[in-house]
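The other protein chains are all here in position, but one chain of the complex has been omitted.
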Amino acid sequence: MTEIAISGVSKSFSLGKGEIQALADIEITFPSGSFTALIGPSGCGKSTLLRLIADVFPPTTGSIRVGDHGPDAARLSHEIGFVFQDPTLLPWRNVVENVRLPAEVAKIAPRRDPAALTTLVGLAGFEEARPSQLSGGMQQRVAIARALALDPKVLLMDEPFGALDEITRQRMNMELLRIWKESGATAVLVTHSISEAVFMADTVVVLSANPGRVSEVISVDLPRPRRLDLMRDARFNSYENKVREALFGDDMKVPA
Amino acid sequence: MTPAGTLRSIAPPAAVMVALLALMEIAKAAGWLPITVPAPSQVVAVIPAQWDNLVYHAGGTLRSALLGYFAAACAALALASLALSREGAERPILSLGVLIDCVPLIALAPIFVIWIGQGSALYITIAGISSFFPLLLGTVQGFKATDRSTRELFHVMAANRWQRLRLLAVPSSLPYLFAAMKVAAPLALLGTLIAEWMGAERGLGAMILYALFSFNVPVVWLTIVTICGLSAGAYGLIALLEARIVNWGPKGVSGHG
Partner (left out) sequence: MADTAPHQADKRPSRYAESQERLAALGRFARFVAVVLVVVVVLWQGAISLLDIEPFVAPDPLSVGQALVQETDALAVALAYTLRSTVGGVALALVLAVSIAGLFTLSPLLSRALLPLIIMLRTAPILAIAPLLILIFGRGQTTSIVVVVIVSFFPIMVNAARGFASPKANALELMHVCGASWWQTFTRVRVPFALPFIFTGIRMASAGAVLSAMLAEWLSGAPGIGTLILEASSFRKLPLMWAGVVVSMITATAIYGLTVWMERRLSR
């Protein structure tokens, strides 16, 4: 079971002579196998939080637990899959070779078959294609397949579809839910989109900026599997409004 | 590129070349050109008589240029790894490179003549100095040419140093290395030529000077055409190699399609 527990975490970066505090007093737990969305204005430190879980850098204070150990141990035992905002593919490798990369680095057999993963993300027939021959959406599918190659217990996604158009994005979100359900990983998604957060997540964590703090945690009690018609549901809209109110506070009140 | 596309991009410049040569030929026949500008046919006409001579001198130049080029490439690789492995070493090393690059070779040449005398050691040294800076710059830029998310990806995948070098740094530096190699090749030839002008028995530089002093105009032109041909050949060879090896599209790490 891979629960992610973050307690008393803050993170500061030195900037020139000064210092900026990106995160302060973060206290959250992501239950095992859950899907959590992190949402907040620019500068609220949501990408930083994701990178702390991935052990890209350590927290300034506080502690993070991924499953039974720290983020570093989780990373070193290849339990973390990370999807960046850019596809971040190696242009000299074709699709399957890109998907196989994590296994190659870990020097173990892929825990999931790269060809099957390519099919899973809807790229059957493109195994031999180079990234430059694919559209942005297709490249991002490859990045997701790569993140799943070692069957990670934790799937971290930093605005993975931020650069895609709305239509592609909706379709990718549906597929992502299907893939996540099938993988059983604990997923954390950073997003700028309120409807995306509500549609995808069990829990929406709303962050406020300067420094980044958790301003509200909203559980989304909507049935799965979720389909696009859910967006017409009144409950969906009321969750969206809750998130919106948490983000904009007093600005949301109707002026008298 | 499709064959038709290749033809479309090659045809206009080729047509201009042919037209220019024809124009020169006609202008010469009409007597519009000075005695110092021969007709292309006159240059071609001296090839049979000069062939052995040309091969002999071109061989000397090519050898010096190649050795200088390889020495420069080794020095560039060594200095680039030093620049990248020590914190703060990059700026002074690159500044030194710029300094060497903008010192006029012709000012250095006489000093090297005193130090190492005339002969192939001199030609190789000057060829190396002449082609050094682009190689250094290309190597440093190449090994820095990875973006932040790719580096983070390798960190999250827990890649070790060797894997980062082999799977990331080396492939992503290749486009830069090839670009630098293409720029440096003609420079190595030019450096050799300048060194040979300081006084040489063998080499295209010597051949030009002989022809110049004996006012053998077609041979001067022939020699210079040969140098340009060698340089274009070196460039083309590297470009061909590049096309074979760097075959993953124009951009580095691909963005949004």
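Letters A and B mark the chains as written, and numbering starts fresh at 1 in each.
Definition applied: a residue touches a chain if its C-beta (ideal position, glycine included) is under 8 Å from a C-beta of that chain, and two chains touch if they have at least 3 such contacts.
Since the structure is predicted, the reported quantities are computational estimates derived from the model, not experimental observations.
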Sole contact to the chain not displayed, among B:I126, B:V140, B:I227 or B:V246: B:I227
Chain not shown: contacting residue from B:L77, B:L165, B:V183 or B:I245: B:V183
Given B:V37, B:V170 or B:A243, the one touching the chain that is not displayed: B:V37
Positions on subunit B where the hidden chain makes contact: 9-10, 12-13, 15-17, 34, 36-37, 92, 95-96, 98-99, 101-108, 110-111, 113-115, 148, 182-183, 186-187, 189-190, 193-194, 197, 208-209, 212, 217, 220-221, 224, 227-228, 231-232, 235
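Keep in mind that, in the parts below, only the chains that are shown with their structure count from here on.
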Inter-centroid spacing, subunit B versus subunit A (mean Cα positions, whole Å): 48
Of subunit B, residues touching subunit A in the complex: 147, 149-150, 152-159, 163, 167-168, 171, 246-257
Interface residues, subunit A side, partner subunit B - complex: 51, 54-56, 75-76, 78, 80, 82, 84-92, 101-102, 104-106, 130-139, 163-164
